[in-house]
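Below is one structure; the comments refer to it alone.
Selected chains only, in their assembly positions.
To keep things simple, chains are lettered A and B as they appear, and every chain counts its residues starting from 1.
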Amino acid sequence: MKITIALFSTLLLLSFMPVQQKKRIVFFGDSITQAGANKGGYIQRIDSMLKSSGKSAGYELMGAGIGGNKIYDLYLRMEEDVLAKNPDIVVIWVGVNDVWHKRTSGTGTDPDKFLRFYNAVIKKLRDKNIKVVLCTPAAIGEKTDFTNELDGDLNKYASFIRDLAKKNDCGLIDLRKSFLDYNLKHNSENKESGILTTDRVHLNEKGNQFVAEEMMKVLF
Amino acid sequence: MKITIALFSTLLLLSFMPVQQKKRIVFFGDSITQAGANKGGYIQRIDSMLKSSGKSAGYELMGAGIGGNKIYDLYLRMEEDVLAKNPDIVVIWVGVNDVWHKRTSGTGTDPDKFLRFYNAVIKKLRDKNIKVVLCTPAAIGEKTDFTNELDGDLNKYASFIRDLAKKNDCGLIDLRKSFLDYNLKHNSENKESGILTTDRVHLNEKGNQFVAEEMMKVLF
């Protein structure tokens, strides 16, 4: 009898507790983010870290990366792939293809267009009261002697993103800076890939872990 | 007294006549269309032709061209620059920069992205019940011996637009074809510009007149 009452009281109590709403985080980007949602990818690793630290119940992580995407591709598909999911936080990680495709296929993004579309993406998210966190593009080549072919242009677009974060009061995960710092310490042989990337751009195991850790610092 | 009654009757009559609604046509494109809205430009010439033929009262023409625009730039600004103007008809003329900028600045548009954004632009217009008329890009070079550097790629994008017009049941003004035909007849010296263009791309006086006439055939 006593037990029944105790159980009842507990249930009663629970029914008055606020339903704990999970915060939904969408990771919005290119092939790096597409792979990040796979097993061993940086999004899965963030999920595991949240579980280990007991914060898992508070967050729901979703990948929204598509290979080859540039900033204007994000703008085109953001209604369907991001806004429709009603996220609380959106982490944007884009920029590598905007620079890289200038060299590989003549279809990169002009600096002024990059800024215009990025601003438009941020505005649409902020209009829905979504928290926005920006990432700088990490790397196209890991050499530390300043001879990665596209470093200058990549630094320029990374600097745009830092400015955008500041002007729009967004969070910033400065992967460009973190990757450079990491390579200066751990890439003494001046290799062009194999430290945090498999192919100068896409993340290897260590790279996914590193990104997960860098994102944890800013996101939680 | 009689006069007053007559006047009153007339006013009464007028108040029951349908207000003749002008059809609003927006010309949506790049620098060629931007110049087309100026004195001597193709939009102004269409306006004059409408006046000469007494059809002027039925139409209102508006230019919405911005230099350097590619298909994704049209998509980005279409709400503000086109939809906000509540047009009945939109004439889209784009494609030169999507091809040309591959060569000049490494920032052209990938074929699949061109199609995706063009489809998105058409869809947004059709959803508002707006009549859509597509133009193929006219020229990057007027030589007739098939040695204009970018002809192959320009033909490819022109062919995309013909397909889009057919699939979406849009009107088509095939300027690419018209320009080639005109040059085959009138450019016997195989000049790279100076026939319908000033600089291989932008229209000279004759070019603006020619485009105005080609558009008249399809639009009215």
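What we mean here is this: a contact is a pair of C-beta atoms (placed from the backbone, for glycine too) under 8 Å apart; a residue touches a chain by one contact, two chains touch by 3 or more.
Quantities reported herein were computed from a predicted structural model and do not represent experimental measurements.
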Where 2 copies are displayed, count of copies in the complete assembly: 4
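Going forward, only the chains that are shown with their structure count from here on.
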Residue ranges of chain A in contact with chain B within the complex: 72-73, 75-76, 101-103, 105-110, 113, 116-117, 120
